[in-house]
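One structure, pasted below without further comment.
One protein chain is absent from this view; the other protein chains keep their places.
Right, chain A next:
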Amino acid sequence: MTVGILIVSHSEKIAEGVVDLAGQMASGVTITPAGGTDDGRIGTSFDRVTAGLAATDSGDGVVVLCDLGSAVLTAETALDFLDDEARARVEIVDAPLVEGAVAAAVAAASGSARADVAAAARTANGETAVADAPTSPADATTSGPYERSVVLVNRDGLHARPAAEFVKLASRQDAPVTVNGKDARSLLAIMGLGLTAGSTVTLSTPDPAGRPAVDALAELIESGFGET
């Protein structure tokens, strides 16, 4: 499953820039720019949005992110012209364009379904992703929660690319994992931790079955994400 992402902006350059930025962290995801008017002026184009929707929907759905007000109106109008089936696969998300697009792209790259990609975009509004970060300890009789601390070795800290890689791996785990108390599936929450080289990263899960998930993520951090 790969959900596509459509970037609707008043500016052709902004749309293309956001696509470049988000695409860098999410190879294999169709991210389409729909910026500017038909003749490249500032504004939004119904035709560009309509063509963008068609080019972005592979059948797994599309998450649409917009900048200023009338971009939303244009996107909603374009949706009105889709048939019911196609429209049901598209979701316009109210989130900051750049941060929302990056978070959505990473979620889409990890194979998340449309609702989860949309939720990831909304984390840019300060909302929690997929589910609340797990905090309650599991039942103590079933071997209990599991925690492991590792040291971040990357010279530049947990910057965008390794953070994206980390979130993709976390999103593929069944058990919920937190990183220093933040949801491991939320790119923006992880990046918000500001982890620099030498930081101690504590991974934990309340779910006894989450032990392999914590170990896999800990090993990824210890590996330095392929950077030296």
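Here is the rule we go by: contacts are C-beta pairs under 8 Å (C-beta built on N, C-alpha and C of every residue); 3 or more make two chains touch, one makes a residue touch a chain; residues count from 1.
Operating definition for what follows: contacts and distances are computed from a predicted model.
In the listed set "Peptide/nickel transport system ATP-binding protein", "Carbon-monoxide dehydrogenase medium subunit", "Dihydroxyacetone kinase subunit L" or "ABC transporter permease", the entry agreeing with the UniProt name of the missing subunit chain is "Dihydroxyacetone kinase subunit L".
Only one residue from A:Glu76, A:Asp94, A:Asp156 or A:Glu222 touches the chain missing from this view: A:Glu76. From the options A:Ser45, A:Ser110 or A:Thr205, the residue with contact to the unseen chain in the full assembly is A:Ser45.
On the side of chain A, touch with the chain left out of the figure occurs at residues 37-38, 41, 43-47, 68-70, 73-74, 76-77, 80.
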